[in-house]
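Dropping the structure in here first, questions after.
The complex is shown incomplete by one protein chain, all other protein chains being positioned as in the whole.
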Amino acid sequence: MSIIPVSYYLVLSAVLFGLGVIAFVFKRNIITVFMSIELMLNAVNLAFVAFARAHNQLDGLVFVFFVIVVAAAEAAVGLALVIMIAQNRQSLSVERMNHLKF
Amino acid sequence: MSVPFVLFFVCGALAVTGAVLVIAAREPIHSALALVLVMVALAVLYLLLGAPFIAAVQIIVYAGAIMVLFVFVIMLLNAGVEERTDFSAIAKYIGLPLGFVLIFWAAHWLWRSQAAAAIGTSASIPAASSHDLSVELFRQYLFPFEATSILILIAILGALVLARKEQ
Partner (left out) sequence: MPILDHLWVILVLPLAGAAINGLLGKRWPQSRVNLVAVGSVTLAFLAVAELVREFWQLPSEQIPFVGNYFTWMVAGPFRVDFTLQVDQLTVVMLLTVAFVGMLIHIYSTGYMAHEGGYYRFFSYLNLFMFFMLTLVMAANLVVMFVGWEGVGLCSYLLIGFWFLKKSAADAGKKAFITTRIGDFGFTVGVLLVFATFQSIDFGTIFQALAANSVSEATLTIICILLFAGAVGKSAQLPLYVWLPDAMEGPTPVSALIHAATMVTAGVYMVARMNPLFSRAPIAMLLVAVVGAVTAFYAATIGLVQTDIKKVLAYSTVSQLGYMFLACGVGSYSAGIFHLMTHAFFKGLLFLAAGSVIHAMGGEQNMMKMGGLAKKTPITFWTMLIATLAIAGIPGFAGFFSKDKILEVTHAGSSGNLVLWFLGVAGAGLTSFYMFRLVFLTFFGEPRYDEHHIHVHESPKNMTIPLVILAVGSIFGGWFAAPHLVGGPDYFDGFLKPVFSSYAPPSMSEAAEAGIAPSPASELLHALTGWPVIVAVVGLLVAWWFYIKNPEAPKRLATSLHGLYTLLLNKYYVDELYRAVIIRPLLWISTNVLWHGVDEGLIDGIVNGSARVARAAGGRLRELQSGNTRSYATWVLIGVVGFTVLLLALFVTGVH
């Protein structure tokens, strides 16, 4: 068969997304947490592209384009913030950044 | 066993491995590199899906710029080994199981979904060329396109302001 069913791609996307979630919940380094966000975004991109191909439409690809662009912007600003916090606190642990507590 | 299939599984395996490595790595720099692996694998998959432009953008922008930025920051901050502290109760007993549940359940459902299976990805459909994509971008999605450019501008300014040292 030369047709790979869309569901394969979707499964892969789901798995990657789930792994991204796990990484988000369990990692202690804030940069690693950011990276897990990127991983999740990538998983979603894969799903979009797969559907774009399946329905033979370009809208999914355009969306992926925008997602990548926005991810870039977000990463830039986010990492700038991380730098500031890290220099302030001398620590990159998420646990230390709990000043929004009750 | 045709080439697309093999390629799919290989790249899929690579992507998953990379993701697992992101979680499992001790040092953040190793996580970053594992993530780059994931992105490259995904780029191949995009190619397989007939979206060459997107694959190129993925490599250039995502793997080439964003991940480089990550690496820079990690190096800058000298992020070392993560300390081991306890998980919070929520994370330990609900988060991890829930994550696994999410994965397996979604995968299972997707696997069995008939709607998805009916739509295959046919090799006979031509790949989406850059020409077609840019036509879409500049016609139907012009406004979001311009808005995104402004967004990037704001992000640049924001990053500049934030990262500057106090005079």
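To keep things simple, chains are lettered A and B as they appear, and every chain counts its residues starting from 1.
We adopt the following convention: a contact is a pair of C-beta atoms (placed from the backbone, for glycine too) under 8 Å apart; a residue touches a chain by one contact, two chains touch by 3 or more.
Since this is a predicted model, take the numbers as computed values, not measurements.
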**Request:** Could you tell me which of A:6, A:25, A:58 or A:75 touches the chain that is not displayed?
**Result:** A:25
**Prompt:** Which of these touches the unseen chain: A:67, A:84 or A:97?
**Reply:** A:97
**Complete:** Where chain A meets the chain that is not shown, the residues are 21, 24-26, 28, 33, 94-95, 97-102
**Request:** Could you list which residues of chain B touch the chain missing from the display?
**Result:** 87-88, 90-91, 94-95, 98-99, 101-102, 106, 109
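Following the convention adopted for this analysis, only the chains that are shown with their structure count from here on.
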**Complete:** Residue set of chain A touching chain B in the complex reads 1-12, 14-23, 25-29, 31-32, 34-36, 38-39, 42, 45-46, 49-50, 52-56, 58-59, 61-62, 64-66, 68-77, 79-84, 86, 92-93, 95
**Message:** Using the touch definition from the top, list the residues of chain B that touch chain A in their complex.
**Reply:** 2, 4-5, 8, 12, 15-16, 19-20, 22-23, 28, 31-32, 35, 38-39, 42, 45-46, 48-51, 53-54, 57-58, 61-62, 65-67, 69-70, 73-74, 76-77, 79, 82-83, 85, 87, 91, 95-96, 99-100, 102-104, 106-107, 110-111, 113, 116-117, 119-123, 125, 128, 132-133, 136-137, 140-141, 144, 148, 151-152, 154-156, 158-159, 162-163
